[in-house]
Every structure is written in structure tokens, then in C-alpha cells.
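Below is one structure, written out as C-alpha cells, with a few remarks after it.
Apart from one protein chain that is not included, each protein chain of the complex appears where it belongs.
Labels A and B are assigned to the chains in the order they are written; within every chain, residues are numbered from 1.
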């Protein structure tokens, strides 16, 4: 369940990158707490004072997207994305090098796919920025969406880079003939 | 005969009247016109009911070509379609949906800023949509708008503005939550449309329909992706333009008929309840009284947009003038 560190080089770059991934994920982790608190506040406000708090449902929805994006890199790093590993493990037992190459290919595909998402999210961000996109109701309460969009963009970018790092380390293992 | 493949999609299912009419009126009329010469035939690939995108992405999905043709729900595009919000920020200006639709259709031709706000999103508008009329659904009859002071009223976020100044507490909600909200006392009543109230059986828990006939609003448009449009032969384009106009008119008439039908249907279905469904007509002048209780929400909406160079005040006047020219009498002169 913990990150598989055996293949991680102990270099400064790698450690620094790990800190970036974990730091960004921590922001996402905090958002789970924020979510719990604002929703509980809304329950109290509605049942005790009879009126909903503004923005809670819209901000809650936006927080979900954001926290998933922010924690995606750390989840990839911890190898917690759902997958079926049997054939891969069987292959690994017979040919560690082939298994490492296959892992490198998977990680590269992940980097490409998440890279495309990050790249295309840049456009979504630009549009939100240009249109001054917001949630809520003007005259009651509003919140601009671009800061969330920026975090989503950062999250997918970091996740793509994490996959790219994983590709490199799998390739290194393939060269050395390790699993 | 040349066949042309087009995807048509919506976030809402075809049981929603104006989505169903995309099939029965817009598509059918287009096919009918094209059949006259038989040169072209459209193969429609239908993806209604949120198969391709949800209500939060109706504009971008047409813009980006995820669908060729789709219904754009302007209520949920407050930032990207600011001028299109005029009617819901100038409430109760007309209880005549066909007039609202006619004015919006005309403004689309004559008001460059309005047309631009749509066309800059890489699309071409073919037809327009509006809502039916708003009423307040409660458990006990009201005598006028003063009665909602202190009540908890469910309304979708955007319409929270219509309750400011009435001393009612706005409870955020959506069609899917109203029934249980009222049933369990989360709210005491709902501000909603007859066409929305009927399918969710709101009358079972809030059997009194306090009839304000609080005006309809502009709600969106049938649009086609600009790249898809540019690739169509002129004959097909002309057929679609004509079908779009037919759609808009038919939809307006349908709103009037369906609104009355829905009200009557609720009375009929709820006749046997312990508290039978009852339509309580609000006295003359109550709607004006309600409108005058509100802060000037039209001004609050328009001024920040004016400041950003979006001519909202001008558009607001044009909208209300258009209604007046068609004999409608807005209950409050939001533009003056």
C-alpha cells in the first residue's frame, strides 16, 4: 500500500519532485476537511436558521474536481490506481526486463494521456479567465472559477510528469535487467 | 441523393418538451423541406438525455464540436452568455412566452453585442427557447406576496434573487430536491414552473398553487457548431434556418398550451388528496407589489457588465422596449 521506493533514485531532483507531489496532494487532502466543514455548516444554517448558505453546493462540486486533480500525482506515485497485475507479475517472474519494459510503456501512455488532458485544460482555463467565469448568483454571492481551474491544470500536469518520471525509472530497471 | 451525417444531442431527455420538439419539429421539418428536392438527406445521430455531456457543458459541447447540433441552456452559462441573462434579471416583464421568444429572435438579428456573445462561441443559433410561467407552491393558501415573509422557499440558485426583499428565506434546490424538501420541512414552499412541478408530483406535498403568472424567461437556443455549419450545402442551411424559425414559434405556442394543461392536470390528479390541489389566483396588482419589493436587481446585474464594456443596460432597454412594442406591459420598468 505504500509507495514502492526500491526503484527510486535517491537523487536530489527525485527527492525535490517527491516533495512537490506530496505538497500539492496535501492541499487536496486539506480540501476534504474543508468539504466536511462547509457542508456541516450548511446543515446547521438550514436547520437552525432556515436558509441555505450561499455557494456551498457549487463550491462543493468544484472542490471535488480540484481535490481529485491535486491528489492524482501522489496516487500514481503510491501505485494506488486500480489495475489487474497478474499477467504482469507472471511475466516479471519469467523475464524481469520484459516486465519493466511493459511497465515503462504503460507509464509512458499514462504520461501522454494525462499530458493531453493538461494541455487541453490550459484552453479551458483561458476561457474561464476571459469570460470571468464564476459560480453562484450575482447580487447574492459569487466566486471566480479560475483559481480552481488553475489548480486542476496544475494537478493534471504534475500527474503527467509523475508518469514520465515513472517511465524513466522503469526504463532504467529494464536496462539493468531488474523487475 | 447525398446523405449528410450530423450528431444532435442534449443534456436533458426528450420528455422535456422543448428537447422533444427538437426531434418532432426541428429535425422533422428540416427533413421535410429537404425531401422536397430530394438532393440531400440528413442521417441524424441522436444522443439526447446527457449521453455526450451534462447540463454544465451545453455551450462548450456545441462550441467544441462534441455535437453538431445541441440545445444550449443559457441559464447555466451566466458568465459566458451575460446578455442572455437579461430576462431573468428583469423578472415579471411578460407572461407571454411567444412574445419573449419573438423579441429575443428579433434582438438576435438587430443587436450586435447579443449576437456576438453567442457567435463568438463558434456556433450558429437556429432557434430559441423560453420557460413557462412561475408560481409559488405552498401547503396553505396565500392572499398575496406579503404572506411569504418568514417562509422558507425553495428556488434554484439563480432565482434566489427574486426572493430578495420579500423577507422569505431562499433555500437552494433543484427539481430533483423540491419534493422531499417540502415534505420534510426543509422548505415551506417552492418557486417553480408548472411544467417542472407536474412531473415531480410537487402538488402531493404542496397542493396550493398560488398563481402569480410570474413572467417567463429566455432559457437558451438550438445551435449548430460553426465548422459543421460552414461545411453544409446552402440548401441544407436554408432548410435548417426555416426549420429553426418554425421550431421557435411552435415551442412558444406549446409553452402556453402546456402551462395551462399542466396546471389543470395537477388539479385533476390531486383532487382526491386530503388537501385537494387548488389554484389560488393572486389578486390584481400582487405581481407588481412583489416586483417593487425587490431591490433593483436588473440594475445590479447590468452595471458591473456595463463597466466591463458589455452593453447590458442598453440590451435590457431593448428587450423591454421590444416587449412593450408587442403590447406587453412589464410590471416594473427595470430600465427606467
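Everything below uses one rule, namely that a residue touches a chain if its C-beta (ideal position, glycine included) is under 8 Å from a C-beta of that chain, and two chains touch if they have at least 3 such contacts.
Just so it is clear, contacts and distances are computed from a predicted model.
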item: Protein name as given in UniProt for the chain not displayed, "Stage III sporulation protein AB", "TRAP transporter large permease protein", "Sulfite reductase (NADPH) flavoprotein alpha-component" or "Cysteine desulfuration protein SufE"; value: "TRAP transporter large permease protein"
item: Omitted chain's touching partners, listed by label; value: A, B
item: Contacting the left-out chain in the complete assembly, out of A:21, A:51, A:67 or A:174; value: A:67
item: Residue of B:39, B:120, B:143 or B:180 in touch with the missing chain, whole complex considered; value: B:180
item: Per the touch definition above, residue among A:20, A:101 or A:124 touching the missing chain; value: A:124
item: Touch criterion as defined above, residue of B:64, B:119, B:204 or B:333 at the omitted chain; value: B:64
item: Those residues of chain A which, in the complete complex, touch the missing chain; value: 1, 25, 28-30, 32-33, 35-36, 39-40, 42-43, 47, 57-58, 60-65, 67-69, 71-72, 74-75, 78, 80-88, 102-103, 106, 109-110, 113, 116-117, 119-121, 123-124, 149, 152, 156
item: Footprint left on chain B by the chain that the document does not show; value: 7, 45, 47, 51-54, 56-57, 60-61, 64-66, 176-177, 180-181, 183-186
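Simple rule for what comes next: only the chains that are shown with their structure count from here on.
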item: Euclidean distance of C-alpha centroids - chain A vs chain B, Å; value: 37
item: Contacting residues of chain B [partner chain A, same complex]; value: 60, 78-80, 152, 157-158, 160-161, 164, 169-172, 186, 295, 297, 300-301, 304, 308
item: Contacting residues of chain A [partner chain B, same complex]; value: 46, 49-52, 54, 56-58, 127-128, 131-134, 136-140
